[in-house]
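Each chain you see keeps its place in the complex, though not every chain is here.
A, B and C are the chain letters, set down in written order, and residue numbers restart from 1 in every chain.
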Amino acid sequence: MKFAVLVFPGSNCDIDAVKAVEDVLGQPVDTVWHTTADLSDYDCILVPGGFSYGDYLRSGALARFSPVMEAVKREAEKGKFVIGICNGFQILTESGLLPGALRHNDHLQFRCEISPLIVENADTAFTSDYKKGDVINIPIAHGEGSYYADEETIAKLNANNQVVFRYFECDPNGSIERIAGICNEAGNVLGMMPHPERAVHEWLGSADGKALFTSILKSWEGRQRA
Amino acid sequence: MRNEPTPQQIAEEKIYRTFGLNDEEYTKIVSLMGRQPNYVETGIYSVMWSEHCSYKSSRPVLKKFPTQAPHVLQGPGENAGIIDIGDNLAVSFKIESHNHPSAIEPYQGAATGVGGIIRDVFTMGARPIALLNSLRFGEIEGPDNAHNRYLFNNVVAGIAGYGNCIGIPTVGGEVVFDDRYKYNPLVNAMCVGLLTHDEIATGTASGVGNPVLAVGARTGRDGIHGATFASTEDPHSKERSAVQVGDPFMEKLLLEACLELIASGAVVGIQDMGAAGLTSSSAEMASRAGSGLELDMLKVPRREEGMTPYELMLSESQERMLVVMEMGKEHIAEEIFQKWNLEATVIGRVTDDGMLRLKEGDEVVAEMIVTTLVDDAPVYHRPSARPSYLDQTLEFDPASITAPADLNATLHTLLRTPTIASKEYVYQQYDSMVRTSTAVRPGSDAAVVTIRGTRKALAMCTDGNGRYVYLNPRRGGQHAIAEAARNVVCSGGKPLAVTDCLNYSSPEKPEIFYQFEESCAGMSEACVVLATPVISGNVSLYNQSNDLDIYPTPIIGMVGLVEDVDHITTQTFKSAGNHVLLVGPSDTAGISGSEYLRVVHGLTAGDAPALDLHVEKAVQTAVLTAIQSGYVRAAHDLAEGGLAVAVAESAIGGKLGAQLELNTNQRLDEVLFGEAGSRILVEVAPEALAAVEAIFAKEGVSSTVLGTLGGDALEIRVNGETVISEKVAELESTWRGAIPCLMN
Amino acid sequence: MMIARIHVTLKASVLDPQGSAVTKSLHALGYDEVTDVRIGKYLEIKIDTTDKAVAEERITEMCEKLLANTVIEKYEFVLMEA
């Protein structure tokens, strides 16, 4: 299974994503520069965290116009797996691949800590190695991670089971309904503020993020067999 | 013609004084040049000869630091020092102050401080892997201290804003609150980078004809005369143009582009344009190579039209570097920088005539001998006199103090003190995990960052106690080094080398110069005993306002090597049933100079706490050996607040109680809250106790079993009487809640 | 040459934590008469054109595409000769 990790000017969790794929899955992974227009070689596209374009104006706002984002849209429409983590999630909402928006944290500070999440939907391609209701420890590190969508959209997300993770017994940023991660209707695009790639070894403070990577590999293998 | 004063006007109207040059210095410039300097030249001499760039007051003292050891690859004098850690790997690090800008624009002042220190490290060819900082503010309690809270809040946000954006984890630091710093907060930032031996780059401009490039951001009118500004007394009343806005995004691109460029092998020399911008970078690069430079001001990329050579040379716009390339390889730089959407522009050439020559097209606008800018800068041997306050502070008699009756309450009081309380409020604003190499995050004695592909890791911390130095400059200096090294040892690292940031008031006052000289001598002594040479550093003087001098505050950045990731140790208690030992002398702690005396009795008095460097060395060796042998489950040094606070911190972190028992002739407040060097708390499993005690005995270090871990309360009995008994959860809520409660 | 002065503000239905924080700080400083603060972005864009209608169209486009996120923000602008 071949992974692409996108690199925008200002991305800084790209290397971490590469290391996580290597350490957890041992699958091939390339970093792909934001000017690349073709991603058809890849089975999973990771939009990593960081501060693309300095997060100027709004986080993710400038990155969404990079040429590579057209290719991401195309591959997503084909059903390829796309994961946006942190800044990647912001880029995916800005580009309309996922609904809603990420606002400034309600306390207005950047917040970095290991945060408990509850797995709301364990039936996605990204979460099959978790169980619904699992509480997992995953680091967060963001200043603009307060998820917002209007009532109608939230209702739809809930009805379609698109909320994948919620913050558990803590509220690090004022997200509506403590939403920490969502997927699109088709279930092949995931966006989340917490960083699973930072939770892949016990010595990093948690290894609970590994199952997200193993889930994707299994889903892909399942598709290959089908 | 430009509306600039003529050389004659500068001389006759003594305009040079407004640049911070005194009459004597001006006369010396005239005689070195053999003529009167014009406006640009006067500006250039004034910044090169400012305290900030020339170290004219501090140089004679700094020369005495021990700087050599077989593992030192680059000592002081370059942008950052470098040490060898084996396997062809090397570590570059440095600390720097941004005190004055932070006092007037805390967010940007702190942010650009971080930006500057990162550039110092990546110019050496190193990939920055960690940031640390050390901060001092006035008290933040109560309605009168809103400004201190504002400074604290915005400095922290500025450090976070820059470090988080550029993607380098901020892994450690310290914050101290004391009204001595209310007009002059201290903001010291440290960066640590990793490189291989063959990647080392330096700031030299050699090779006649080689092109000189300005790369990165364009030059604007910001920050003109910042270096001079940093060397004057009162930041508030001085020229305010010296504050710049940082652009961490630009710096991230610059960092990647520069490392790629250095890897190309075509770079002759590279240096960041920090204080005094193009002036100091060009003069210093030429000076190191013994060469000259010719620069065309018209070619310098600028943000604004109509900028004069004076403005271009003195601007301190951020995120810029000066690069000398091999002749004919300019295109390599241009291509790499284009990929990163940055500019790289040839602005001049290296010459062999030893001149710094500035032109506008064909017209020479300034011409100075490089050595006169750098080597002939004045050196002042400032008079030094033992401060008279020492007579009073040393008279303090601990017997004049009555120990409080309710020691539980006293422990809470100390845990609530912002200097001791949890700094989570601060470090949760820092991304401490990006790069996924941080094995020990903020909240333990020293942070630990792993090195991918090896079993090695680096332990690092910043430390300094201005009150100790104030009360006993020499011993205070020793403490600074000893405590920093002790913190590294507690995390499982062998201390390797030091970077220092020397923050003091005006060196022109003999009593301050005494503090400076003596504390540096103390640091040197400790560096020699602990085998940790000084490889880089920075000096910040004139930290005084409204007749209030800061405490003499040398801040130490220490880096150590963890040989194997299995040795990584934290300060939190791990398992019930394990023993807690106090390693080091058990009867030296006193209340003199302690945080307890300050907080509970409102006194800063007495001598600095006890410290014997040879005992210190033995304790550190013993504990490191025990850690490396795999016997130590937790280690925590005893610092502010003494034994009781250290035990409480380890208990809180581990959410685990402890039952301890001491027998002593000392007073209760001395035993519980007294301070002294060379003391480390360790947790050891019962089956390892004998082996650990054997190691300590072999090193000639005393150790005492204090008791056992377990339950949910901290209980301390002294001579059979229970003096502390409190639920760990209660201690935790006091300690964790203190700063948020003051800030929100 | 024309200048567009653009205001981008949060929609009324979206909480403005920055505004609330500033209100609190102003109260702490004794400005009790302050009853509400809303904070938004202000952009000044210089464009090299003289045709007001074209400028208006282009600026609207920039706002819709980039300058505002219409999920949470609204925008308004005025155009003037530079």
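A few points about this structure:
Following the convention adopted for this analysis, a contact is a pair of C-beta atoms (placed from the backbone, for glycine too) under 8 Å apart; a residue touches a chain by one contact, two chains touch by 3 or more.
As the structure is a prediction and not an experimental result, all values here were calculated from the model.
The full set of protein chains in the file adds up to the formula A x1, B x1, C x2.
Simple rule for what comes next: only the chains that are shown with their structure count from here on.
The distance from the centre of subunit A to the centre of subunit C, each centre being the mean of the chain's C-alpha atoms, comes to 30 Å. Subunit B and subunit C have Cα centroids separated by 40 Å.
Interface residues of subunit B, counted against subunit A in their complex, comprise 157, 160-161, 164-167, 247-250, 252-253, 340-341, 427-436, 438-439, 441, 450, 452, 565, 568.
Against subunit A, the residues of subunit C that register as touching in their complex are 13-15, 17-18, 21, 41, 66-67, 69, 71-72.
Of all the residues in subunit A, the ones that touch subunit B in their complex are 9-10, 12-13, 15-16, 19-20, 49-51, 53-56, 109-113, 139, 141, 143, 195, 197-198, 200, 203-205.
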